[in-house]
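Here the complex is missing a single protein chain, while all its other protein chains stay put.
Labels run A and B following the written order; every chain starts at residue 1.
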Amino acid sequence: MKRTLPLFLAFFFGIIGIIVQMVPALKGLMDTMLDWMAIIAAFALAVGISSLTRHHMTKIRRKHKDIFFSYVTFIAMFFMTIIGLVGYFRPEGALQGLFENMYNYVRVPLDASMFALLAFYITSAAYRAFRARTWLATVLLLAGVIVMIGRVAFGPFIIFNDITAWIMKVPTTAAMRAVNVGIGLGIVATSIKIVLGIERSYLGGGE
Amino acid sequence: MKKKVFVLIGCALFFFLPLIFAQESAPAEFFLRDTPNNAGEQVELTFRPLASPEEVPEFLLNITIGEKPVRVRRLVNAGKPVILPLITHQAGVPVKVEVQGVLPDGSLTDLGAVDVVSKGEWLNMNSMKAFILGLLFIGLIIFYVGRAKRGQDLFIRKIPGLEAIDDALGRATEMGRPVFYIPGTSSMADVATLASLNILRPVARQVAKYETPFSVPVKDPIVVSVAQDVVKEAYMAAGRPDLYEDGIAYLASMGQFDYSGAVSGSMVREKPATVFLLGMFYAESLILAETANSVGAIQIAGTDASSQLPFFIAACDYTLIGEELYAASAYMSREPLLLGTLKAQDILKGILLVIFVLAVIFQLLGVDFIMDSFLNPQW
Partner (left out) sequence: MLIWYTIAVLLSLAIFSFLWKDNPLYKFAEHLFVGTMVGYQVVVVFSQIIMRKIVDPISVALDNRQILTLISLVIATLIGLLFLARFSRKVEWVSRYPISITVGFWSGYAIVASFKTNILTQIRGTVVDDLGQPLLNGHLIGDFFKNPSLKTLDLATAGPLLVFGVIVVLVYFFFSVKHDHPMVKFANKPALFYLMIGFGASFGYTFMGRISLFIGRMNFIFNEWWPLLKQTIGG
(Lines give C-alpha, C1' and ligand atoms only; values in the text may rest on other atoms or scores of the structure.)
Protein backbone atom coordinates (compact mmCIF):
# COMPACT_ATOMS: atom_id res chain seq x y z
CA MET A 1 0.00 0.00 0.00
CA LYS A 2 2.79 2.41 0.88
CA ARG A 3 5.04 1.64 -2.05
CA THR A 4 3.29 -0.52 -4.62
CA LEU A 5 0.06 1.42 -5.01
CA PRO A 6 1.83 4.76 -5.67
CA LEU A 7 3.99 3.07 -8.31
CA PHE A 8 0.92 1.53 -9.88
CA LEU A 9 -0.89 4.90 -9.86
CA ALA A 10 2.09 6.56 -11.55
CA PHE A 11 2.07 3.84 -14.19
CA PHE A 12 -1.70 3.95 -14.71
CA PHE A 13 -1.94 7.72 -14.99
CA GLY A 14 1.24 7.80 -17.08
CA ILE A 15 -0.46 5.53 -19.61
CA ILE A 16 -3.52 7.80 -19.54
CA GLY A 17 -1.21 10.76 -20.18
CA ILE A 18 0.14 8.98 -23.27
CA ILE A 19 -3.22 7.77 -24.57
CA VAL A 20 -5.05 11.10 -24.36
CA GLN A 21 -2.48 12.52 -26.76
CA MET A 22 -2.63 9.62 -29.17
CA VAL A 23 -6.37 9.27 -29.46
CA PRO A 24 -8.01 12.51 -30.54
CA ALA A 25 -11.43 11.01 -29.83
CA LEU A 26 -10.52 11.12 -26.13
CA LYS A 27 -10.25 14.90 -26.07
CA GLY A 28 -12.97 14.92 -23.43
CA LEU A 29 -10.88 12.68 -21.20
CA MET A 30 -7.87 14.92 -21.74
CA ASP A 31 -9.83 17.98 -20.59
CA THR A 32 -11.10 16.05 -17.59
CA MET A 33 -7.58 14.95 -16.68
CA LEU A 34 -6.22 18.49 -16.97
CA ASP A 35 -9.03 19.61 -14.65
CA TRP A 36 -8.14 16.82 -12.27
CA MET A 37 -4.52 17.96 -12.16
CA ALA A 38 -5.62 21.52 -11.38
CA ILE A 39 -7.99 20.33 -8.64
CA ILE A 40 -5.38 18.06 -7.04
CA ALA A 41 -2.76 20.81 -7.14
CA ALA A 42 -5.21 23.20 -5.46
CA PHE A 43 -5.23 21.09 -2.32
CA ALA A 44 -1.45 20.97 -2.23
CA LEU A 45 -1.66 24.70 -1.55
CA ALA A 46 -2.57 23.85 2.05
CA VAL A 47 0.70 21.94 2.38
CA GLY A 48 2.59 24.83 0.83
CA ILE A 49 1.08 27.44 3.13
CA SER A 50 1.74 25.32 6.18
CA SER A 51 5.36 24.92 5.09
CA LEU A 52 5.77 28.68 4.64
CA THR A 53 4.05 29.32 7.96
CA ARG A 54 6.26 26.85 9.76
CA HIS A 55 9.36 28.41 8.21
CA HIS A 56 8.46 31.81 9.63
CA MET A 57 7.08 30.43 12.89
CA THR A 58 10.44 28.78 13.52
CA LYS A 59 12.13 32.13 13.04
CA ILE A 60 9.70 33.74 15.46
CA ARG A 61 10.08 30.97 18.03
CA ARG A 62 13.88 31.09 17.86
CA LYS A 63 13.73 34.87 18.33
CA HIS A 64 15.63 35.33 15.07
CA LYS A 65 16.77 38.93 14.57
CA ASP A 66 14.46 39.29 11.57
CA ILE A 67 11.40 38.39 13.60
CA PHE A 68 9.66 41.63 12.61
CA PHE A 69 9.82 40.79 8.94
CA SER A 70 8.25 37.37 9.46
CA TYR A 71 5.30 39.21 10.97
CA VAL A 72 5.22 41.43 7.87
CA THR A 73 4.83 38.32 5.72
CA PHE A 74 2.04 36.93 7.90
CA ILE A 75 0.12 40.18 8.06
CA ALA A 76 0.43 40.77 4.32
CA MET A 77 -0.66 37.22 3.58
CA PHE A 78 -3.73 37.29 5.82
CA PHE A 79 -4.68 40.78 4.76
CA MET A 80 -4.45 39.93 1.05
CA THR A 81 -6.34 36.66 1.52
CA ILE A 82 -9.16 38.20 3.51
CA ILE A 83 -9.75 41.24 1.32
CA GLY A 84 -9.49 39.00 -1.74
CA LEU A 85 -12.01 36.46 -0.49
CA VAL A 86 -14.46 39.07 0.77
CA GLY A 87 -14.01 40.91 -2.51
CA TYR A 88 -14.78 37.73 -4.42
CA PHE A 89 -18.18 37.38 -2.77
CA ARG A 90 -18.94 41.11 -2.82
CA PRO A 91 -17.38 42.32 -6.07
CA GLU A 92 -18.92 45.79 -5.70
CA GLY A 93 -17.62 46.35 -2.18
CA ALA A 94 -14.75 48.59 -1.09
CA LEU A 95 -12.53 45.63 -0.25
CA GLN A 96 -12.47 44.49 -3.86
CA GLY A 97 -11.15 47.93 -4.82
CA LEU A 98 -8.52 47.67 -2.08
CA PHE A 99 -7.56 44.23 -3.37
CA GLU A 100 -7.10 45.59 -6.87
CA ASN A 101 -5.02 48.49 -5.59
CA MET A 102 -2.85 46.13 -3.55
CA TYR A 103 -2.34 44.17 -6.71
CA ASN A 104 -1.61 47.14 -8.96
CA TYR A 105 0.49 49.28 -6.61
CA VAL A 106 2.18 46.73 -4.38
CA ARG A 107 2.50 43.49 -6.29
CA VAL A 108 3.05 44.87 -9.79
CA PRO A 109 5.80 47.40 -8.92
CA LEU A 110 7.59 44.86 -6.72
CA ASP A 111 7.45 42.36 -9.54
CA ALA A 112 8.62 44.85 -12.15
CA SER A 113 11.45 46.15 -9.96
CA MET A 114 12.73 42.68 -9.19
CA PHE A 115 12.63 41.93 -12.90
CA ALA A 116 14.43 45.21 -13.61
CA LEU A 117 17.30 44.18 -11.31
CA LEU A 118 18.23 41.88 -14.16
CA ALA A 119 19.60 44.89 -16.00
CA PHE A 120 22.39 45.05 -13.40
CA TYR A 121 22.87 41.33 -13.02
CA ILE A 122 23.20 40.78 -16.74
CA THR A 123 25.84 43.50 -16.86
CA SER A 124 27.86 42.02 -14.01
CA ALA A 125 27.59 38.55 -15.53
CA ALA A 126 28.84 39.89 -18.85
CA TYR A 127 31.72 41.62 -17.08
CA ARG A 128 32.78 38.41 -15.38
CA ALA A 129 32.57 36.45 -18.60
CA PHE A 130 34.81 39.17 -20.06
CA ARG A 131 37.59 38.40 -17.60
CA ALA A 132 37.67 34.68 -18.31
CA ARG A 133 40.69 33.97 -20.47
CA THR A 134 39.86 30.78 -22.31
CA TRP A 135 39.20 30.60 -26.03
CA LEU A 136 35.68 29.35 -25.33
CA ALA A 137 34.81 32.35 -23.18
CA THR A 138 36.28 34.62 -25.84
CA VAL A 139 34.05 33.09 -28.51
CA LEU A 140 31.03 33.44 -26.21
CA LEU A 141 31.82 37.04 -25.47
CA LEU A 142 32.60 37.96 -29.06
CA ALA A 143 29.30 36.54 -30.28
CA GLY A 144 27.51 38.33 -27.44
CA VAL A 145 29.09 41.71 -28.17
CA ILE A 146 28.44 41.46 -31.90
CA VAL A 147 24.78 40.65 -31.31
CA MET A 148 24.42 43.45 -28.73
CA ILE A 149 25.80 45.97 -31.22
CA GLY A 150 23.86 44.39 -34.06
CA ARG A 151 20.55 44.93 -32.31
CA VAL A 152 21.03 48.69 -32.01
CA ALA A 153 23.33 49.28 -34.98
CA PHE A 154 22.92 52.31 -37.21
CA GLY A 155 24.91 54.14 -39.88
CA PRO A 156 28.33 52.62 -40.58
CA PHE A 157 27.75 49.87 -38.00
CA ILE A 158 24.84 48.49 -39.96
CA ILE A 159 27.11 45.63 -41.05
CA PHE A 160 26.76 44.26 -37.51
CA ASN A 161 23.10 43.94 -38.22
CA ASP A 162 23.77 41.48 -41.02
CA ILE A 163 26.36 39.57 -39.01
CA THR A 164 23.87 39.33 -36.13
CA ALA A 165 21.20 37.99 -38.43
CA TRP A 166 23.64 35.38 -39.72
CA ILE A 167 24.80 34.38 -36.22
CA MET A 168 21.21 33.96 -35.08
CA LYS A 169 20.22 32.09 -38.23
CA VAL A 170 23.08 29.63 -38.58
CA PRO A 171 25.27 28.75 -35.56
CA THR A 172 22.76 29.72 -32.87
CA THR A 173 19.93 27.80 -34.50
CA ALA A 174 22.19 24.79 -35.01
CA ALA A 175 23.36 24.74 -31.39
CA MET A 176 19.89 25.28 -29.95
CA ARG A 177 18.34 22.61 -32.18
CA ALA A 178 20.84 19.97 -31.20
CA VAL A 179 20.51 20.93 -27.54
CA ASN A 180 16.73 20.67 -27.83
CA VAL A 181 16.87 17.23 -29.42
CA GLY A 182 19.06 16.07 -26.55
CA ILE A 183 16.68 17.62 -24.04
CA GLY A 184 13.76 15.89 -25.74
CA LEU A 185 15.51 12.55 -25.38
CA GLY A 186 16.32 13.32 -21.76
CA ILE A 187 12.69 14.20 -21.02
CA VAL A 188 11.44 11.05 -22.73
CA ALA A 189 13.98 8.86 -20.94
CA THR A 190 13.17 10.32 -17.53
CA SER A 191 9.43 10.08 -18.16
CA ILE A 192 9.63 6.47 -19.28
CA LYS A 193 11.74 5.65 -16.21
CA ILE A 194 9.09 7.19 -13.99
CA VAL A 195 6.12 5.56 -15.70
CA LEU A 196 7.83 2.16 -15.62
CA GLY A 197 8.78 2.64 -11.98
CA ILE A 198 12.54 2.48 -12.60
CA GLU A 199 13.07 5.96 -11.20
CA ARG A 200 11.30 6.40 -7.88
CA SER A 201 13.13 9.24 -6.19
CA TYR A 202 9.93 11.27 -6.12
CA LEU A 203 8.55 8.82 -3.58
CA GLY A 204 11.47 9.58 -1.33
CA GLY A 205 13.61 7.05 -3.18
CA GLY A 206 15.10 3.89 -1.79
CA GLU A 207 13.12 0.74 -1.33
CA MET B 1 6.60 -7.60 -75.69
CA LYS B 2 2.87 -7.25 -75.23
CA LYS B 3 3.44 -6.22 -71.65
CA LYS B 4 5.69 -3.39 -72.74
CA VAL B 5 3.08 -2.03 -75.09
CA PHE B 6 0.48 -2.01 -72.35
CA VAL B 7 2.86 -0.27 -70.03
CA LEU B 8 3.62 2.31 -72.72
CA ILE B 9 -0.05 2.92 -73.39
CA GLY B 10 -0.67 3.13 -69.67
CA CYS B 11 2.07 5.68 -69.25
CA ALA B 12 0.84 7.70 -72.18
CA LEU B 13 -2.69 7.74 -70.80
CA PHE B 14 -1.35 8.72 -67.42
CA PHE B 15 0.44 11.71 -68.88
CA PHE B 16 -2.26 12.80 -71.29
CA LEU B 17 -5.29 12.33 -69.10
CA PRO B 18 -4.62 15.47 -67.09
CA LEU B 19 -4.23 17.37 -70.38
CA ILE B 20 -7.64 16.18 -71.58
CA PHE B 21 -9.28 17.37 -68.39
CA ALA B 22 -7.28 20.55 -68.30
CA GLN B 23 -8.96 21.72 -71.49
CA GLU B 24 -12.15 22.67 -69.74
CA SER B 25 -10.34 24.45 -66.93
CA ALA B 26 -12.49 25.98 -64.22
CA PRO B 27 -11.54 29.32 -62.61
CA ALA B 28 -10.62 27.47 -59.43
CA GLU B 29 -10.37 24.04 -57.95
CA PHE B 30 -11.22 23.33 -54.35
CA PHE B 31 -11.99 20.51 -52.02
CA LEU B 32 -13.04 20.04 -48.44
CA ARG B 33 -11.53 17.42 -46.21
CA ASP B 34 -11.68 16.45 -42.60
CA THR B 35 -8.52 17.67 -40.85
CA PRO B 36 -6.60 14.52 -39.91
CA ASN B 37 -5.35 13.62 -36.44
CA ASN B 38 -7.94 15.46 -34.39
CA ALA B 39 -11.20 14.79 -32.63
CA GLY B 40 -13.24 16.24 -35.50
CA GLU B 41 -13.17 19.82 -34.24
CA GLN B 42 -12.20 21.19 -37.64
CA VAL B 43 -12.26 20.53 -41.36
CA GLU B 44 -10.21 22.34 -43.97
CA LEU B 45 -10.90 23.82 -47.36
CA THR B 46 -8.09 23.74 -49.89
CA PHE B 47 -8.66 26.39 -52.50
CA ARG B 48 -6.49 26.78 -55.59
CA PRO B 49 -7.39 29.61 -57.95
CA LEU B 50 -6.64 28.69 -61.57
CA ALA B 51 -7.83 31.85 -63.27
CA SER B 52 -5.53 34.87 -63.09
CA PRO B 53 -6.40 37.77 -60.76
CA GLU B 54 -7.30 39.83 -63.86
CA GLU B 55 -9.91 37.31 -64.99
CA VAL B 56 -11.44 36.64 -61.57
CA PRO B 57 -10.25 39.15 -58.96
CA GLU B 58 -12.29 37.70 -56.09
CA PHE B 59 -14.12 34.62 -54.93
CA LEU B 60 -17.09 34.40 -52.59
CA LEU B 61 -17.29 31.45 -50.21
CA ASN B 62 -20.72 30.70 -48.73
CA ILE B 63 -19.90 28.56 -45.74
CA THR B 64 -22.52 26.54 -43.87
CA ILE B 65 -21.38 24.76 -40.72
CA GLY B 66 -24.03 22.51 -39.19
CA GLU B 67 -27.18 24.38 -38.23
CA LYS B 68 -25.49 27.76 -38.20
CA PRO B 69 -26.56 30.43 -40.72
CA VAL B 70 -24.58 30.82 -43.93
CA ARG B 71 -21.43 32.87 -43.55
CA VAL B 72 -19.99 34.66 -46.55
CA ARG B 73 -16.24 35.07 -46.87
CA ARG B 74 -14.44 37.07 -49.49
CA LEU B 75 -11.24 35.62 -50.87
CA VAL B 76 -9.00 37.88 -52.92
CA ASN B 77 -7.41 36.00 -55.79
CA ALA B 78 -3.68 36.25 -55.10
CA GLY B 79 -2.89 33.48 -57.56
CA LYS B 80 -1.76 31.26 -54.69
CA PRO B 81 -3.48 28.27 -53.09
CA VAL B 82 -4.88 28.75 -49.60
CA ILE B 83 -5.95 26.33 -46.88
CA LEU B 84 -8.82 27.58 -44.72
CA PRO B 85 -9.52 25.81 -41.44
CA LEU B 86 -13.24 25.72 -40.61
CA ILE B 87 -14.04 25.14 -36.96
CA THR B 88 -16.82 22.63 -36.30
CA HIS B 89 -16.08 22.13 -32.56
CA GLN B 90 -17.11 18.48 -32.69
CA ALA B 91 -17.30 15.42 -34.89
CA GLY B 92 -20.35 14.68 -37.06
CA VAL B 93 -21.03 18.25 -38.17
CA PRO B 94 -21.83 18.63 -41.88
CA VAL B 95 -19.96 21.44 -43.60
CA LYS B 96 -20.88 22.82 -47.00
CA VAL B 97 -19.05 25.44 -49.04
CA GLU B 98 -20.56 27.01 -52.17
CA VAL B 99 -18.12 28.97 -54.26
CA GLN B 100 -18.84 31.88 -56.57
CA GLY B 101 -16.40 33.79 -58.72
CA VAL B 102 -16.66 37.59 -58.84
CA LEU B 103 -15.90 38.74 -62.38
CA PRO B 104 -14.26 42.12 -63.06
CA ASP B 105 -17.67 43.60 -64.01
CA GLY B 106 -19.08 42.56 -60.62
CA SER B 107 -21.25 39.73 -61.87
CA LEU B 108 -21.16 36.34 -60.13
CA THR B 109 -20.64 32.88 -61.58
CA ASP B 110 -21.40 29.70 -59.67
CA LEU B 111 -18.42 27.40 -59.44
CA GLY B 112 -20.12 24.56 -57.59
CA ALA B 113 -20.19 23.32 -54.03
CA VAL B 114 -18.37 20.81 -51.87
CA ASP B 115 -19.34 19.24 -48.58
CA VAL B 116 -17.92 16.97 -45.91
CA VAL B 117 -18.87 15.76 -42.45
CA SER B 118 -16.26 16.33 -39.75
CA LYS B 119 -15.05 13.18 -38.11
CA GLY B 120 -12.76 12.29 -35.26
CA GLU B 121 -9.92 9.82 -35.69
CA TRP B 122 -9.17 7.06 -33.29
CA LEU B 123 -5.45 7.44 -33.58
CA ASN B 124 -3.33 10.51 -34.03
CA MET B 125 -0.83 9.22 -36.57
CA ASN B 126 1.66 11.92 -35.58
CA SER B 127 1.62 10.68 -32.03
CA MET B 128 1.84 7.13 -33.33
CA LYS B 129 5.35 7.87 -34.54
CA ALA B 130 6.23 9.08 -31.08
CA PHE B 131 4.66 5.92 -29.70
CA ILE B 132 6.68 3.67 -32.00
CA LEU B 133 9.88 5.45 -31.02
CA GLY B 134 8.80 5.13 -27.40
CA LEU B 135 8.34 1.37 -27.77
CA LEU B 136 11.73 1.10 -29.45
CA PHE B 137 13.17 3.05 -26.54
CA ILE B 138 11.60 0.73 -23.98
CA GLY B 139 13.00 -2.26 -25.88
CA LEU B 140 16.48 -0.71 -25.82
CA ILE B 141 16.13 0.05 -22.11
CA ILE B 142 15.20 -3.53 -21.29
CA PHE B 143 18.12 -4.80 -23.37
CA TYR B 144 20.75 -2.54 -21.82
CA VAL B 145 19.43 -2.83 -18.28
CA GLY B 146 19.80 -6.59 -18.70
CA ARG B 147 23.40 -6.16 -19.82
CA ALA B 148 24.18 -3.79 -16.98
CA LYS B 149 22.66 -6.19 -14.46
CA ARG B 150 24.80 -9.02 -15.78
CA GLY B 151 27.72 -6.92 -14.66
CA GLN B 152 28.86 -5.53 -17.99
CA ASP B 153 30.60 -2.25 -17.41
CA LEU B 154 28.81 0.56 -19.22
CA PHE B 155 31.15 3.44 -19.89
CA ILE B 156 29.83 6.92 -19.14
CA ARG B 157 31.94 9.94 -19.97
CA LYS B 158 32.88 12.44 -17.30
CA ILE B 159 30.41 15.27 -16.74
CA PRO B 160 32.40 18.09 -15.07
CA GLY B 161 29.40 19.66 -13.33
CA LEU B 162 28.59 16.38 -11.61
CA GLU B 163 32.21 15.56 -10.80
CA ALA B 164 32.38 18.88 -9.00
CA ILE B 165 29.51 18.13 -6.62
CA ASP B 166 31.59 16.27 -4.04
CA ASP B 167 34.24 18.97 -3.86
CA ALA B 168 31.61 21.68 -3.65
CA LEU B 169 29.91 19.94 -0.73
CA GLY B 170 33.24 19.32 0.96
CA ARG B 171 34.08 22.98 0.64
CA ALA B 172 30.84 23.98 2.36
CA THR B 173 31.65 21.60 5.20
CA GLU B 174 35.16 22.99 5.64
CA MET B 175 33.90 26.55 5.64
CA GLY B 176 31.04 25.65 7.96
CA ARG B 177 28.60 27.38 5.67
CA PRO B 178 25.28 26.02 4.38
CA VAL B 179 24.38 24.41 1.08
CA PHE B 180 21.40 25.73 -0.90
CA TYR B 181 19.54 23.55 -3.36
CA ILE B 182 17.03 25.23 -5.68
CA PRO B 183 14.99 22.66 -7.61
CA GLY B 184 13.92 25.08 -10.34
CA THR B 185 10.93 27.36 -10.27
CA SER B 186 8.39 25.25 -12.10
CA SER B 187 5.84 22.66 -11.07
CA MET B 188 5.64 18.91 -11.45
CA ALA B 189 4.32 19.40 -14.97
CA ASP B 190 7.94 19.99 -16.04
CA VAL B 191 9.99 16.83 -16.18
CA ALA B 192 13.06 18.97 -15.42
CA THR B 193 11.70 19.42 -11.88
CA LEU B 194 11.60 15.66 -11.47
CA ALA B 195 15.11 15.33 -12.86
CA SER B 196 16.23 17.87 -10.28
CA LEU B 197 14.53 16.04 -7.42
CA ASN B 198 16.34 12.90 -8.55
CA ILE B 199 19.66 14.70 -8.05
CA LEU B 200 18.50 16.15 -4.73
CA ARG B 201 18.61 12.69 -3.18
CA PRO B 202 22.36 11.94 -3.48
CA VAL B 203 23.17 15.57 -2.65
CA ALA B 204 21.04 15.47 0.52
CA ARG B 205 22.60 12.17 1.55
CA GLN B 206 26.10 13.60 1.23
CA VAL B 207 25.11 16.76 3.09
CA ALA B 208 23.67 14.67 5.93
CA LYS B 209 26.88 12.64 6.12
CA TYR B 210 28.98 15.82 6.35
CA GLU B 211 26.51 17.38 8.84
CA THR B 212 26.40 20.52 6.73
CA PRO B 213 23.46 22.93 7.14
CA PHE B 214 21.09 22.45 4.23
CA SER B 215 18.29 24.54 2.75
CA VAL B 216 15.92 23.74 -0.11
CA PRO B 217 13.70 26.75 -0.89
CA VAL B 218 10.86 25.75 -3.21
CA LYS B 219 8.26 27.63 -5.23
CA ASP B 220 5.55 25.05 -5.85
CA PRO B 221 3.42 23.36 -3.16
CA ILE B 222 3.55 19.86 -4.66
CA VAL B 223 7.29 20.15 -5.20
CA VAL B 224 7.64 21.05 -1.50
CA SER B 225 5.93 17.81 -0.49
CA VAL B 226 8.15 15.73 -2.75
CA ALA B 227 11.32 17.59 -1.78
CA GLN B 228 10.56 17.02 1.92
CA ASP B 229 10.11 13.28 1.32
CA VAL B 230 13.30 13.06 -0.72
CA VAL B 231 15.40 14.92 1.86
CA LYS B 232 13.92 12.95 4.74
CA GLU B 233 14.65 9.57 3.15
CA ALA B 234 18.14 10.72 2.18
CA TYR B 235 18.92 11.71 5.79
CA MET B 236 17.62 8.34 6.97
CA ALA B 237 19.71 6.53 4.37
CA ALA B 238 22.75 8.46 5.55
CA GLY B 239 22.00 7.33 9.08
CA ARG B 240 21.34 10.85 10.36
CA PRO B 241 17.57 11.08 10.92
CA ASP B 242 18.41 13.19 13.99
CA LEU B 243 19.60 16.03 11.75
CA TYR B 244 16.42 16.08 9.67
CA GLU B 245 13.68 18.64 10.12
CA ASP B 246 10.73 19.47 7.90
CA GLY B 247 11.96 23.03 7.54
CA ILE B 248 14.93 22.03 5.37
CA ALA B 249 12.73 22.00 2.29
CA TYR B 250 10.24 24.82 2.60
CA LEU B 251 7.98 26.95 0.45
CA ALA B 252 9.81 30.28 0.07
CA SER B 253 7.09 31.94 -1.97
CA MET B 254 4.78 31.23 -4.87
CA GLY B 255 5.47 33.75 -7.63
CA GLN B 256 8.44 34.11 -9.93
CA PHE B 257 10.07 37.27 -8.65
CA ASP B 258 8.90 37.20 -5.03
CA TYR B 259 10.51 33.77 -4.88
CA SER B 260 13.77 35.03 -6.36
CA GLY B 261 13.65 38.03 -4.03
CA ALA B 262 13.15 35.84 -0.98
CA VAL B 263 15.83 33.34 -1.99
CA SER B 264 18.32 36.10 -2.85
CA GLY B 265 17.63 37.59 0.57
CA SER B 266 18.29 34.26 2.30
CA MET B 267 21.48 33.79 0.32
CA VAL B 268 22.84 37.17 1.34
CA ARG B 269 21.96 36.53 5.00
CA GLU B 270 23.05 32.90 5.31
CA LYS B 271 26.03 33.06 2.93
CA PRO B 272 25.91 29.53 1.48
CA ALA B 273 29.22 28.10 0.26
CA THR B 274 27.53 26.04 -2.46
CA VAL B 275 24.37 26.74 -4.43
CA PHE B 276 22.69 24.23 -6.70
CA LEU B 277 20.38 25.66 -9.34
CA LEU B 278 18.96 22.60 -11.05
CA GLY B 279 15.65 22.31 -12.85
CA MET B 280 13.42 24.53 -14.91
CA PHE B 281 14.16 28.26 -14.74
CA TYR B 282 12.78 31.36 -16.34
CA ALA B 283 14.07 34.96 -16.31
CA GLU B 284 14.90 34.73 -12.59
CA SER B 285 17.80 32.36 -13.34
CA LEU B 286 20.31 35.19 -13.49
CA ILE B 287 19.08 36.91 -10.30
CA LEU B 288 19.71 33.69 -8.38
CA ALA B 289 23.02 32.89 -10.10
CA GLU B 290 24.46 36.38 -9.64
CA THR B 291 23.37 36.68 -6.01
CA ALA B 292 25.00 33.31 -5.32
CA ASN B 293 28.16 34.57 -6.93
CA SER B 294 28.09 37.79 -4.90
CA VAL B 295 28.20 35.84 -1.63
CA GLY B 296 31.13 33.80 -2.92
CA ALA B 297 29.28 30.54 -3.41
CA ILE B 298 30.23 27.88 -5.93
CA GLN B 299 27.26 27.55 -8.25
CA ILE B 300 26.39 24.28 -9.93
CA ALA B 301 23.61 24.99 -12.37
CA GLY B 302 21.68 22.97 -14.86
CA THR B 303 18.52 23.49 -16.82
CA ASP B 304 16.70 22.34 -19.89
CA ALA B 305 15.39 25.85 -20.58
CA SER B 306 17.53 26.62 -23.60
CA SER B 307 16.72 30.33 -23.21
CA GLN B 308 18.29 30.40 -19.73
CA LEU B 309 21.36 28.28 -20.50
CA PRO B 310 23.38 31.25 -21.77
CA PHE B 311 23.00 33.01 -18.42
CA PHE B 312 24.03 30.00 -16.41
CA ILE B 313 27.02 29.41 -18.69
CA ALA B 314 28.13 33.02 -18.26
CA ALA B 315 27.43 33.33 -14.54
CA CYS B 316 27.97 29.91 -12.96
CA ASP B 317 31.02 27.82 -12.15
CA TYR B 318 29.55 24.62 -13.58
CA THR B 319 26.58 24.18 -15.88
CA LEU B 320 24.79 21.00 -16.86
CA ILE B 321 23.58 21.61 -20.37
CA GLY B 322 20.14 20.24 -21.24
CA GLU B 323 20.33 16.47 -21.37
CA GLU B 324 23.18 16.32 -18.84
CA LEU B 325 20.63 17.35 -16.24
CA TYR B 326 18.56 14.29 -17.09
CA ALA B 327 21.59 12.01 -17.12
CA ALA B 328 22.66 13.16 -13.67
CA SER B 329 20.69 10.74 -11.53
CA ALA B 330 22.07 7.74 -13.43
CA TYR B 331 25.56 9.20 -13.38
CA MET B 332 25.57 9.78 -9.65
CA SER B 333 23.80 6.65 -8.48
CA ARG B 334 25.61 4.21 -10.83
CA GLU B 335 22.61 1.91 -10.48
CA PRO B 336 22.51 -0.59 -13.37
CA LEU B 337 18.85 0.19 -14.05
CA LEU B 338 19.53 3.88 -14.55
CA LEU B 339 22.82 3.38 -16.39
CA GLY B 340 21.04 1.02 -18.76
CA THR B 341 18.51 3.70 -19.65
CA LEU B 342 21.30 6.18 -20.26
CA LYS B 343 22.94 3.78 -22.70
CA ALA B 344 19.57 3.16 -24.37
CA GLN B 345 19.11 6.91 -24.67
CA ASP B 346 22.46 7.17 -26.47
CA ILE B 347 21.55 4.37 -28.86
CA LEU B 348 18.21 5.98 -29.68
CA LYS B 349 20.02 9.22 -30.29
CA GLY B 350 22.38 7.39 -32.62
CA ILE B 351 19.42 5.94 -34.51
CA LEU B 352 17.85 9.38 -34.83
CA LEU B 353 21.18 10.77 -36.00
CA VAL B 354 21.37 8.10 -38.70
CA ILE B 355 17.79 8.80 -39.81
CA PHE B 356 18.62 12.48 -39.89
CA VAL B 357 21.78 12.03 -41.96
CA LEU B 358 19.96 9.65 -44.33
CA ALA B 359 17.12 12.14 -44.72
CA VAL B 360 19.60 14.87 -45.56
CA ILE B 361 21.36 12.68 -48.14
CA PHE B 362 18.11 11.46 -49.68
CA GLN B 363 16.88 15.03 -49.94
CA LEU B 364 20.12 15.98 -51.68
CA LEU B 365 19.42 13.26 -54.21
CA GLY B 366 15.86 14.46 -54.58
CA VAL B 367 14.26 11.43 -52.96
CA ASP B 368 11.64 12.30 -50.39
CA PHE B 369 11.22 8.82 -48.93
CA ILE B 370 12.30 9.48 -45.35
CA MET B 371 10.82 12.95 -45.27
CA ASP B 372 7.45 11.68 -46.38
CA SER B 373 7.31 8.60 -44.24
CA PHE B 374 8.98 9.52 -41.02
CA LEU B 375 9.43 13.22 -40.66
CA ASN B 376 6.28 14.38 -42.38
CA PRO B 377 4.11 16.20 -39.86
CA GLN B 378 0.95 15.14 -41.70
CA TRP B 379 1.87 11.51 -42.34
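Heads up, the rule we're going with is that a residue touches a chain if its C-beta (ideal position, glycine included) is under 8 Å from a C-beta of that chain, and two chains touch if they have at least 3 such contacts.
Small disclaimer: the values here were computed from a predicted structure and weren't measured.
Student: In the complete complex, which positions of chain A touch the hidden chain?
Tutor: Here the touching residues of chain A are 2, 5-7, 9-18, 20-22, 32-33, 35-47, 49-50, 52, 66, 69-70, 72-81, 84-85, 87-88, 99, 101-120, 122-123, 126, 129, 136-137, 139-148, 150-152, 164, 166-185, 187-188, 190-192, 194-195, 202-203.
Student: May I ask you to list the residues on chain B that touch the chain which is not drawn?
Tutor: Spelled out for chain B, the touching residues are 126-127, 129-131, 133-134, 154-157, 159, 188-191, 194, 222, 225-226, 229, 252-255, 257-258, 261-262, 264-265, 268-269, 306-307, 309-311, 313-314, 321-324, 327, 342-343, 345-346, 349-350, 352-353, 355-357, 359-360, 363-364, 371, 375-377.
In the analysis below, only the chains that are shown with their structure count from here on.
Student: Provide the C-alpha centroid distance between chain A and chain B, rounded to the nearest whole angstrom.
Tutor: For chain A versus chain B, the centre distance works out to 16 Å.
Student: Which of the residues in chain A come into contact with chain B in the complex?
Tutor: Residues of chain A touching chain B: 18, 21-27, 37, 41, 44-49, 51-52, 54-55, 58, 66, 110-111, 114-115, 117-118, 121-122, 124-126, 128-129, 140, 176, 179-183, 185-194, 196, 198-199, 201-206.
Student: Which residues, counting only chain B, touch chain A once they are in their complex?
Tutor: Interface residues on the chain B side: 37-41, 91, 120-124, 127-128, 131, 134, 137-138, 141, 145, 187, 189, 191-192, 194-195, 197-198, 200-201, 218, 220-222, 224-226, 228-230, 232-234, 237, 246-247, 249-258, 260-261, 269, 283, 286-287, 289-290, 293, 304, 306, 309, 311, 313-315, 321-323, 325-327, 329, 337-338, 341-342, 344-345, 348-349, 352.
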